[in-house]
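Removed from the display is one protein chain of the complex; every other protein chain stays in position.
Order of writing sets the chain letters: A and B. Residues in each chain are counted from 1.
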Amino acid sequence: MDTSSLLLLALDLIGTFAFALDGSLTAIRVARLDVVGVLTLGMFTALGGGIIRDVFIDSLPPATFSDWRYLAVAALGGLVAVTFGPHMHRLKLPILVLDAVGLSLFAVSGALKALDFNVGLVQAVILGAITAVGGGTLRDMLIGRIPVVLRSELYAIPALAGALVVVIADQLGAPDAPAAVGAAALCFGIRMLGVRFDLNVPSPRGIDRDA
Amino acid sequence: MDTSSLLLLALDLIGTFAFALDGSLTAIRVARLDVVGVLTLGMFTALGGGIIRDVFIDSLPPATFSDWRYLAVAALGGLVAVTFGPHMHRLKLPILVLDAVGLSLFAVSGALKALDFNVGLVQAVILGAITAVGGGTLRDMLIGRIPVVLRSELYAIPALAGALVVVIADQLGAPDAPAAVGAAALCFGIRMLGVRFDLNVPSPRGIDRDA
Partner (left out) sequence: MDTSSLLLLALDLIGTFAFALDGSLTAIRVARLDVVGVLTLGMFTALGGGIIRDVFIDSLPPATFSDWRYLAVAALGGLVAVTFGPHMHRLKLPILVLDAVGLSLFAVSGALKALDFNVGLVQAVILGAITAVGGGTLRDMLIGRIPVVLRSELYAIPALAGALVVVIADQLGAPDAPAAVGAAALCFGIRMLGVRFDLNVPSPRGIDRDA
């Protein structure tokens, strides 16, 4: 396995773990689901973004599905959440931080994999963002919440920014690994600004279901 | 580019613009989302149907994703909605008309593209309808509404009718462009009858969530 594939795999697996933990803790905290529901929501959250990405670039079966390491890491994240969740689930912040970690790593890995498949530069940026927001969007749809990508100003934006940096660095011939770390850090930083903002300003936006 | 491809592209792009505007105005009116949320819902609504179509016929990456014009037109629709939306969003009718325009054009373009990929006649009709209702269904799922395709008697029906006319005309060897315009007009006409009916008879159907 060459360095570039290894980088992609490492980003993907850490992001998968973060999203599995995030989805499972959300299941405990918000939807009060039982163990199987908690693990299932964790799996969907962890694997959703990568599956959408791989369907789009016709890399089927999806890596997140055909490679046992993704399944194992996602299951591990869910099991950690089930084991330690009851001690963590009052804490809203860990869930938001884990989600931001997953968002950042998937924005980068999505853009890198799209570049490998030669889909065009703008498309690589968009595909990175879709990979990043896909899991959380699926998570929120499954538990009946408006997806965070629609609710928060700073969710799609940092994902696009992270993916953009990856694509620009690639075009400039910069080495992959430092560019990936920098892009993920940028995405994470912007997202955490958004989280901080949202925490201070409780969102009153309701849905007018009759409209 | 031959005439047939050009026709398909024109139908697709106008439909994409209409759905982007529709999705973004819906985000403003119904879900009270912020700018990024408005643009995102517009993009999802505009690109959803075509992506599902292209996944089904294995035309990957999806045209709506790999061709920058779709992305540009969808973004433009969202920006128009953000700019002029505050002056339009009390008007329920523009949203319904735009949705009917998108529905009609996508029913036709979906059926035409399916015929190009030789998926069978019944399948071409169904695929046209899926392309037509896909974006609006995704839009409604994302904001937590029962999708209009389930709520309205005349949403799937006009889409199927439009796609059926395209397939019949193709089998009879009729020229593509007039057939496409006629099929779209038929779909639009039936749908607007449904809208008029729905406007006069406010739907009381609620969901019994405990059932």
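The rule we apply is simple: a residue touches a chain if its C-beta (ideal position, glycine included) is under 8 Å from a C-beta of that chain, and two chains touch if they have at least 3 such contacts.
Please read all numbers here as calculations on a predicted model, not as lab measurements.
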| item | value |
| --- | --- |
| Residue of A:L33, A:V80 or A:V122 in touch with the missing chain, whole complex considered | A:L33 |
| Candidates B:V35, B:V55, B:I168 or B:A185 - the one touching the absent chain | B:V55 |
| Residues in chain A touching the chain absent from view | 27, 29-37, 40-41, 51, 55, 58, 60-62, 65-66, 68, 71, 92, 141-145 |
| Residues of chain B in contact with the chain not shown | 55-58, 119-120, 122-123, 126-127, 137, 141, 144-147, 149-157, 205-209, 211 |
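As a working rule, only the chains that are shown with their structure count from here on.
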| item | value |
| --- | --- |
| Whole-Å separation of chain centres (CA-atom averages), chain A against chain B | 28 |
